[in-house]
Structures are given as C-alpha cells and as structure tokens.
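Only a single protein chain was left out; the remaining protein chains are all shown in position.
Order as written gives the chain letters A, B and C; numbering starts at 1 within each chain.
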Amino acid sequence: MNDNQTPIIIDTDPGIDDAVALAAALYSKELDIKLITTVAGNVSLEKVTYNTLRLLQFFKKEIPVAAGAAQPLIKEPIDASNVHGETGMDGYDFPEPNENLLLKEHAVNAMYKTILQSNKPITLVPIGPLTNIALLIRLYPEVKTNIKEIVLMGGSTTRGNSGVMAEFNIHADPEAASIVFNSGVPIVMVGLDVGWKALVYPEDSEKLKTLNETGHMIYHLFQKYRGGSMKTGLKMYDSCAIAYLLCPEMFTTQKAYVGIELNGSLSKGCTVTDLKGYLNMPSNATVCLDIDEKLFKGWFLDSLQKCN
Amino acid sequence: MNDNQTPIIIDTDPGIDDAVALAAALYSKELDIKLITTVAGNVSLEKVTYNTLRLLQFFKKEIPVAAGAAQPLIKEPIDASNVHGETGMDGYDFPEPNENLLLKEHAVNAMYKTILQSNKPITLVPIGPLTNIALLIRLYPEVKTNIKEIVLMGGSTTRGNSGVMAEFNIHADPEAASIVFNSGVPIVMVGLDVGWKALVYPEDSEKLKTLNETGHMIYHLFQKYRGGSMKTGLKMYDSCAIAYLLCPEMFTTQKAYVGIELNGSLSKGCTVTDLKGYLNMPSNATVCLDIDEKLFKGWFLDSLQKCN
Amino acid sequence: MNDNQTPIIIDTDPGIDDAVALAAALYSKELDIKLITTVAGNVSLEKVTYNTLRLLQFFKKEIPVAAGAAQPLIKEPIDASNVHGETGMDGYDFPEPNENLLLKEHAVNAMYKTILQSNKPITLVPIGPLTNIALLIRLYPEVKTNIKEIVLMGGSTTRGNSGVMAEFNIHADPEAASIVFNSGVPIVMVGLDVGWKALVYPEDSEKLKTLNETGHMIYHLFQKYRGGSMKTGLKMYDSCAIAYLLCPEMFTTQKAYVGIELNGSLSKGCTVTDLKGYLNMPSNATVCLDIDEKLFKGWFLDSLQKCN
Partner (left out) sequence: MNDNQTPIIIDTDPGIDDAVALAAALYSKELDIKLITTVAGNVSLEKVTYNTLRLLQFFKKEIPVAAGAAQPLIKEPIDASNVHGETGMDGYDFPEPNENLLLKEHAVNAMYKTILQSNKPITLVPIGPLTNIALLIRLYPEVKTNIKEIVLMGGSTTRGNSGVMAEFNIHADPEAASIVFNSGVPIVMVGLDVGWKALVYPEDSEKLKTLNETGHMIYHLFQKYRGGSMKTGLKMYDSCAIAYLLCPEMFTTQKAYVGIELNGSLSKGCTVTDLKGYLNMPSNATVCLDIDEKLFKGWFLDSLQKCN
C-alpha cells in the first residue's frame, strides 16, 4: 500500500451488480483492498463466496476472502432467486476458483484482525446486507476507533426496490442496518436515489462487449440477466459505492439522521431519512441525494477500461 | 341541483389552505355542495367550525354545516398550532358567522342523512384528517352504496410533510385513514406528489390582491401566514382535491394498493403506495402522481376570479 | 325506576354466556336496564340482535334494543363460529321475537340519548367487544359526564383465552378497548382472572334443569354447547360483570393502569395490567383479581331462581 491509497474492506454478495463493482474497485490504483468478505443476500452464502472466488480468479487478483453470515440477524431471508438466476452470475463461463484465497476464519474475525492491524483507519464498503458489519460492531465494538467510515450501498430517501418503502440490502436485514446506522461510525449512504440514475444502456453494454475481457464478461452477464429489459437502463447500484470512494464530487449529499424502521407491518426496512429535521435527532449519515449521471457514465466506462 | 352537477360533501379543517379550496368549490357551477362537515386538524374542532361558518358568511353562501370529531380515533392529536397561528385563519377581519347554518347534529349523522337522501351517489371530498369519514363508514356501512367516490387530500407516495414519511392529514389519524382506504369505496388520493407542484408565488399572490374581494382576503391570509417564505411557492394542497373534481385531465394517475402503516415506530401514517405490485394486493385507490403545473395555475386563478 | 336502582345499559353479543348474564340482570330488582345494545362478537351482528330479541321474548321483558357495530374498528373480525355454533344459542327452541322492541336507530345514538336523558349517571355494562362503546366515546365525548362507570367483561392480567395473551372481547377489537380504557371514564375490568373461577359444574347444571323455565332453557343451552367438556366447569364470564354490579364484595380488586397492546405481533389485544407500577402511569381501572368462588356460586343460583 502506498500512502495515497485508501485501505478498504469490501463486504459483498455477488450477484452481477457486485461483480461490476468489484471490477471497478480491484483495478483502481487509489484503493487498497485488504479483504473481501461475503454475506448471504442476492443468493446464498455458499454461492456468493464461490462467485467472489471465481471473480478473483477471473481478474487474477490475490485478495483474501472470508465467508460471513449465512442468514440475517432476526428476519427470515428474502428469497431473491427469481431475480438473480441459479448461480447469481449466470451467462459467463468463469474459471474455477483458487480456494487458497478463502480464509479459514469467519468474516467477522477476519475483519476484526484486518482493522486492528491496519496503520491507517479502514473504510468498510458493504454492498450487500449489513449482517456481517452489525455482528462485527456488536462482537468487537473496539474496532470502531480504527474504522474511518462505512460507505454502504443501501437505503433510499423515498420508495424502495424490495418492499414498497425498502431497498433490498436494508430490507434483507433491517436489524443489522439499525445496528450499523446507530453505531456512531461515520456512514455514507449510497442508495436508490443515486442508484436509479447510475444507468447502463444497451449502447453502453455494446461498447463493453469489445472493450476488454472484463467488458466481455460483463456484457454476457448483462445479456443473460436482463437482455430484454435493458432498454430502460440497468442500474449499477453497487458501483455507486465504489464511485463515491473515488469521485465523491459526482454526488450531491446531505447530512441527516437515518432511522431504520424495525416495527412497521408495511414499511419494515424503510430508511427513514430525516432531511427536514422532523425527528430532532443528530445526523448519523451523509446521504447521497443525487449523482451527476454523465460524470458517472464516464467514470464507469473508464473504470472498466482499466480492467485488464 | 341540475343534472350536470356533482353532488358533494366537503369535510374540512380550515386553515388557509382549506379556505382557498372552499372558495374554488363554492363558486364552481359544476359542484353542488350538499353539506360541509368539520373535523379537528389544522386547529381545534371549535376553531375549524367557527372558521367554516365565517367563510360561508364572507362568501354569502348558505350551506348546512355540521361539526364532527374533536380528536383522532386512536392517536394523540398532533399540535399544529405553531404552523397555523392562533385561529388558523389569521390576517383578515372576517364577518361574524350565521350560526343558523350550524346543524344540531353530529357531522356523521348529517352525512348519513345527506347521502341516503340523495338521488345521485354522493362524492365525499375530505380535505382534513379522515376521522369523520372513518366514523361514518363504521357506524353506517350502508352509506357505501350511495357514495360515488372519495376524493381526498392526503398521503404521499414518497416522503411526508408531517412525519418523515407521513403526510399531515394521514399522520393526524392513521387508523381513520386505514378504515377509509380499506372500505371498498373508490378512493382518489390527491397527495403531496401533486400538492408540491400546485404552487402560488408572490407574483400570483399580488394578482389576487386586486382580483376581487375573495382574492383580497386570500392575499391577506397568505401575507400573514407565510409572507416570508412565499418565495419558494405556497402549496395549494387542498385546492388540488377540488381541481381533481373539476379537471381530472390535469392529473397523471395510477391505480394502486395503498396501505396505511399503523405499526411503524418511525413511519406510522405512511401511505405505503404499491406502484410496483410488491404486496400483491388489489388496487384500492387512484393515486395522483403528477399534475400539469401550468394548467393548475390557470385553473386556480380562473377559479378565484369567479368568486364574487 | 326507584331511587335505589342502578340505571344501566347492557352492550352484549349473545351467545350463551351473555344469555345467562342477561337472565341474572333482567330479574334483579337492583338494576334498571334502560337499553340493551348489540355488537358483533360471538356471532354476527344480525344473529346477536336476533338472539337478544328472542331472549327478551322468552323472559317477557320489554326493554328497547338497538343494534350497533357489525365489525371491529380496525382489526379483521375473529371468526368464532366454531365455538358458538350456528346461531350462537343452539339447543333451545326460543319463541320468535317481538321486533317492535328493536329501535330504528344505531346503538350509539340510542346510548347517547339514553345517557343524556338520564337523571342519574348511567353505568355501562359491556359484555362483548368494545366497538360500540368506543364509537360512542369518539362520536359523543360529552356523554362521559353522565356515565358513572363502565363495568366491562374483558381482559386478563395474565394469559388470554383467544390469543395466547389476549382475552376474546379485547382481542376482538383492541383499538376500541384502547379508546375505552383511555377515555377517562372509571373502568371496572372484570376479566379472566375471575371468569376462570366463576364455574358451573354438571351438578349445578342439573339443578338448573328443574329450577324454573329459565333454568330449563339454560340447562339445554349448556348441554348443546359443551355437554362433553362441562366436567372441568363452564366459565360464566359475562355473569361476573353482573355479579360485580350487585355484589362487589365478592371480588378482590386493585386499581391499576391497564394499557392495551396495539402493536404486538404476538400479543396484540393483551391488557397490559401494571399491578406493580412499571409504567409509571396513573391508574385507569379497577381490576378484579379474584372472586370468592363459593359466594359466586350462591349468587349465581339465587339469581337464576328469581327468573320466572
């Protein structure tokens, strides 16, 4: 790691969306990925861990991986298999993984050690449900002093994409989200408000096809995933969290209190984002409200061009 | 009533916003206002009833008035006195009311009789909390067969204006709203999505000042109410419900299921509007999603011009 | 009414349990039953109203009856048809009712008039779900000044008999119960704590068989209702409310705050009875904790002996 790099841990549940975000992160010179942890979300823990290892093999990157939580803290798991296909990354013939990268210890213990051993405060980048991060905070509250911030993909200031009022990553484990947002660690919430504008269109996907091997791979995942519905734009939710790390100036943000609705019968998992101060609570998050769509598109294609 | 008129009952809690909506309704040739009922909301029941009677005296209209619920069904009342001033209609010197217009019976009984006696199905137009309408439906479910629809001002498909996720009229009495939305009566939800675009600017207000006596009165209420903050536009929420009755073509709508969050600790009173079908429920409302702002402005000024 | 009589309104959902309680009340010289109102509960509103009128015909008593709420305020109705049989009073061939006793107005309006017209404050005796009483309080809060107290059958300080933690009458309409308990009117809660000890055994039932016509009728209802399970004792829940009116000295009571759980996913409808003061709330009810079983049995048989 050189001094200008940001040391991060990515907590992920690939999934295509995560695969693209990982590509952008793995080839960024500004980021030093110390550890990748996996969490059940888009598909099962077994599958997301296997997918993570397959991606690292594809990218020829040697980063330690640790498997984490197989289910949410309290809530029953959401079954998202109809959305994400059999493996979560259908449509491309990945190489078999190097199992040596998989640590023998639990993601939470691996994060704990990585954080405590780092000279520089670590940035956590969860782009799946927040189960691992919540367990980390409850098991080892002492890590909080060496976490710089948590830049997470999740939440929404308006409607959701999983429940009516809930975004998937928060909806999948609301109690974990509540622990994280109330932890006192600085939070950046990169949610649907920007994800809905971080779009890849068919013409972008065509460019990827011949860009390089990574572009080729992603093109095929996109085709399989949503060949038909791509016209209205594929939303690159998870990549927005990486984009925030690298180009925060693309984003319009506001500090606000974000409470997680844990009791609602219809709105459980809603990120109640108090932009107007109705709740009289101190702010606990920097909330991304808008993104410069054109800048994002440029950054996105540039990032994938570096992947080779 | 002539055959082309729509017979309606307005349930209201004036409030300036209600005063403007009443002006637009009272002078419309297309509407036949059979009854005006009052409900605690912006200010107390006593005050909203007094304000309603003062408005009718000002407008020289003889429409029966019946006072209704003094508090919400279950929830503690919201204290909105800081928003609406001492009387709810400060800033203009209204004539004293004609108390003869005030019926001796409860709003719910007056609605019941008016609905059952009408040859033509009645449209209910609640522009305050839904307490009276809920009591009507529970006490006299037989009225449902002679209600054409309920065109209500309330709710939001995104954030709120009272709680973080709740609009004032629904937030003020969520259980009543739940009874109304689940009643089986056709509902039109005219909420914040359109109210936020139904704006009156200082230049519009100046026009009102010399338009006619009504314009003069409204100008003074606006000045007193929000003289300072008018620059970003005063939102004519309640008038939107009247606009929908008269010019539904100004509105973009979608049929959807609207559930009222009754259990949330942070999102109680949220109108969970399932535009994407997450809940697999049959639609119970026509939800106004957008309004043509220019058409609204034209309609609004035209409507007030007729008030003389 | 003579000066020593207590003027009461009984709100009921017969049901056998209610039938027995009505018998005890109707022949008591100490009670002046001004009105009987009906509410959906054990069986549908139509059936409980029909049953009430059939009972009055059987007893040859001319007391006005008014039908009330056909469903709970907010909650879906509990289907208790498996418990109470087809009519709610199967097993005896009742005379057809005198429909003239049935008022044309809603129970809530009838209660309103009865209460306001009474020289002496009225005692309400609800022995079904509290829907009517809640509607009365919300529609006509002014009646509260002429209500002496509400002696209700409902609730429990421990477990329930409908949900795990909820007694049937409260479970059937928790929001109505919440309105009633928070109304400020003095409440006497006669619940399962005493109902479980107010038992009729087979030998008691045999005595009834030949006691008089009323005993004969009740015997047959018991036989049909629970011929098999009578050995462990039939619980005379509703009669306990009448017993409290007439012989409060049979009961051990404590003043306490009773909150109604409205939000619980497993304990909705629980009467959270704060006997130890955990909630630091002022008491809102006199809670019956125990009953002298022997005195009750004596009172019960005496009461039915007077029915002829």
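Criterion: contacts are C-beta pairs under 8 Å (C-beta built on N, C-alpha and C of every residue); 3 or more make two chains touch, one makes a residue touch a chain.
Keep in mind that this is a model prediction, so the values were computed, not measured.
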For the chain that is not shown, enumerate the shown chains it touches in the whole assembly.
A, C
From the list C:Thr157, C:Ser183, C:Ser205 or C:Ser303, pick the residue that touches the absent chain.
C:Thr157
Only one of A:Val83, A:Leu103 or A:Leu139 touches the unshown chain, namely A:Leu139
Among C:Ala110, C:Cys270 or C:Leu304, the residue in touch with the chain that has been omitted:
C:Cys270
Out of A:Thr114, A:Ser178 or A:Ser267, the sole contact with the unshown chain comes from A:Ser178
Footprint left on chain A by the chain that the document does not show
69-71, 73-74, 106, 108-109, 131, 135, 138-141, 175, 178-179, 262-263
Mind pulling the chain C residues that touch the left-out chain?
157-159, 162-165, 259-268, 270, 272-276, 278-279
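The working rule: only the chains that are shown with their structure count from here on.
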Considering chain B as a copy of chain C, what rotation angle in degrees (nearest 5) results from a C-alpha superposition of the former onto the latter?
180
A count of C-beta pairs in contact puts on top the pair A-B
How many angstrom between the C-alpha centroids of chain B and chain A?
43
Roughly how many whole angstrom separate the Cα centroids of chain B and chain C?
40
Which integer distance in Å separates the CA centroid of chain A from that of chain C?
58
Please set out, as single numbers or ranges, the residues of chain B touching at least two other chains.
262-263
